[in-house]
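All protein chains but one are shown at their positions in the complex.
Here is chain A:
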Amino acid sequence: MRTDLKIIEQWISAGSHVLDLGCGDGTLLDYLQREKQATGFGLEINPDHITTCMGRGVSVIEQNLDTQGLGNFEDHTFDTVLMTQALQAVRRPDVVLDEMLRVGREGIVTFPNFAYWRLRWYLMRRGRMPESETLPYKWYNTPNIHLCTFKDFEALCYRKSFRILNRTVVDGEHQDRWLSRLWPNMLGQIAIYRITREES
């Protein structure tokens, strides 16, 4: 079990109805179905991932967030809408976040922090777009078209009046380190946010 999925699992209550945007091979949903009696769907566009999901009994819908959106889901359908490592790859992250919190009560989002010190150092030293283990692409072929920092994300949440219920900052191996807690926007590599539109 990937560590980020372990962290996410804690934020999902038993019997939840969940939607996983970009559900990959269905590992998380499969786990949530078995361990948390969760129900729900994954959306995916990768054909091999879709086949794997179907083979393991995860309900998966072939649907492209960028072109089809979430218009086919009614308001407040899900307890939690998940999106792991895909926010930076969609065409309009702000719209997707809005949609997540329209169809679901809570959203869980993970994304890489572009202000991580190694990336800052890369850019400063070489003057070129950073590449790393988490971001192993060239600027021209990267699927990550909307990279942001933790601060950027939180500013967007503030603007949209989303409430951040939890935030866990981890390193590339999804380990929670004291250093990244100390100075997340500099030392954290990946963040896992739990957000809602509801008032406290």
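Criterion: a contact is a pair of C-beta atoms (placed from the backbone, for glycine too) under 8 Å apart; a residue touches a chain by one contact, two chains touch by 3 or more; residues count from 1.
Going forward, contacts and distances are computed from a predicted model.
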item	value
Protein name (UniProt record) of the chain left out of view, among "Amino acid/amide ABC transporter membrane protein 2 (HAAT family)", "Alpha-L-glutamate ligase-like protein", "Aminotransferase" or "Homoserine O-succinyltransferase"	"Homoserine O-succinyltransferase"
Residue of A:Val60, A:Met83, A:Leu119 or A:Cys148 in touch with the missing chain, whole complex considered	A:Val60
Residues in chain A touching the chain absent from view	17, 39, 41, 47, 50-63, 72-74, 77
